[in-house]
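Apart from one protein chain that is not included, each protein chain of the complex appears where it belongs.
Moving on, here comes chain A:
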Amino acid sequence: MGIVQIVAVILILVLLVKPVGTYLYYVFSNEPNRTDRIFGGIEKWIFQLGGLKNRKGMSWKKYAISFLSTNVVLVAFGYLILRLQGGLPFNPNGIGEMEQTLSFNTVISFITNTNLQHYSGETGLSYFSQMAVITMLMFTSAASGFSVAVAFVRGITGKESLGNFFEDFVKAHTRVFLPIALLVALTLVALQVPQTLNPTIEVTTLEGQTQQIAIGPVASLESIKHLGTNGGGFFGVNSAHPFENPSPLTNVIEILSMWTLPASLPYMYGLFARNKRQGWGIFSAMMVLFVLLLSLNFYAESKGNPAINAMGIDASQGSMEGKEVRFGIPQSSLFTAVTTAATTGSVNNMHDTQTPLGGITPLALMMLNNVFGGKGVGVINMLMYAILAVFLCGLMVGRTPEFLGRKIEAKEMKLIAIAILIHPLIILGPTAISFLTDLGQGAISNSGYHGLSQVLYEYTSSAANNGSGFEGLADNSTFWNMMTGLVMLLGRYISMIAMLAVAGSLLRKKPVPETIGTFRTDNGLFTGILIGTVLIIGALTFLPVLVLGPVAEYLTLR
């Protein structure tokens, strides 16, 4: 039965990819289409307000600067509100201002679409902060990432320019995130997720004691949290909380909310490339890697924890420690895989308590950071690996490498080198530093292999802009706030800017017409080569630490 649940969700996703991808293509191709009638009016008004009457195509530098400066303004705004929230309205619970490094970490965490939470929503944020900072950044960071991805796709597929950042940014809001978020939020409200500005409810239990029940505008946050692959929960325990994710049905809705948009981007890319097979090739590579890692998690969790099994406890249900009974193994497993693949970072079960082998799945998906991936980032990264694969194997057809008719030369390789270097550097470097310093070691709550996994997970999650926590790490300290803050910043912006530069450089090249001698990137063989490249270049880098962490834990536990 468990497998049927998983397969059904994957099937629904595959069915959604084509319509949603086509819709996204219509939105961003900037050609007149039917959606203009619905959204054209309000956009016109926004463009006029913002002085964006003629929205000229931008060079990659201009695009990057527009993207960065918009993000800087949003960060400043968010930081100020968090620091001043005590005196601002919509604060029925009287929550005070947030500490400096925690504010820094929180704002960075949300603008980078990471949503690593070193605070607990119920006690650390006013309703105003939840809405004006957290929810606002959830929209804008997702729209920023989406815009960059669209610009990158335009560049490599040789449109006239990368497009106009502000136009993309506005359209991502008006045509994608706002309408869909509204739809999802209403659905969730219908399925019993609270949406209110009332303060925490105080009830008297049967035993006669009082209990505080936190509520608030949960449904609205929940919907964009997943749609924007943000992941920061309203409550500390995130989507495991019955108010955030009350039933298996809401669970499926949340899974599809975070998964559909990233999974549709390859199809949109195929439409931009005027060759749908290119898009399906990228999608298939992502899906194969996803299913491989999902299977590992499902298998490991279903088998249960050997230490507990050894005590003679019934293991037929699998390892249920840290999982919600209403979801069971399959729905937890799928959620874990999707939330780390799509770099959402919301959790409906505690990854810390997963079995050692099962824990590899979220870690590996974030280390790869290209299996569907977060808003836009996933498709950019996978396309980067595609360029890399073309460069490595393309020579074997006796031509200098070309991707979509454009030559891959030293300049592109330098930029790609930066992007592939930065990921292991900001994961392994800080992990090593944390083990070398008392400040870092102080936060680790488990010894041995599991402690290693905790630290590794924290930085991997930050670097991949995922934001899920392995939890169990006492991470609200100056050291951890600053370290993870920096890792999130570098993890998001360096590779994005490098890839925008790649797109800009490829766009300037004269396309070489395709002949029978051209290296094809739209067939099964290439999908295989792409998977191989991702595994050898992307995954082997992390093999030694994975062996020391989860693998060693597994081997010593069994």
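Going forward, a residue touches a chain if its C-beta (ideal position, glycine included) is under 8 Å from a C-beta of that chain, and two chains touch if they have at least 3 such contacts; residues count from 1.
Convention: contacts and distances are computed from a predicted model.
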Inquiry  = According to UniProt, what is the chain that's been left out of this complex called? Choose from "Flavodoxin family protein", "ABC transporter permease", "Potassium-transporting ATPase ATP-binding subunit" or "Cell division protein FtsL".
reply    = "Potassium-transporting ATPase ATP-binding subunit"
Request  = Would you indicate which residue among A:Gln48, A:Gln212, A:Thr400 or A:Ser445 is in contact with the undisplayed chain?
outcome  = A:Thr400
Inquiry  = Can you tell me which of A:Gly121, A:Gly279 or A:Gly451 touches the chain that was removed from the display?
reply    = A:Gly451
Note = Among the options A:Ala132, A:Ile329, A:Ile408 or A:Ala443, the absent chain makes contact with A:Ile408
Query = If you put the missing chain back, which residues of chain A would it touch?
reply = 388, 391-401, 405, 408-410, 412-414, 416-418, 420-421, 424-425, 428-429, 431-433, 435-436, 441, 448-449, 451-452, 510-513, 515-520, 523, 525, 529, 532, 536-537, 540-545, 547-548, 551-552, 555-556
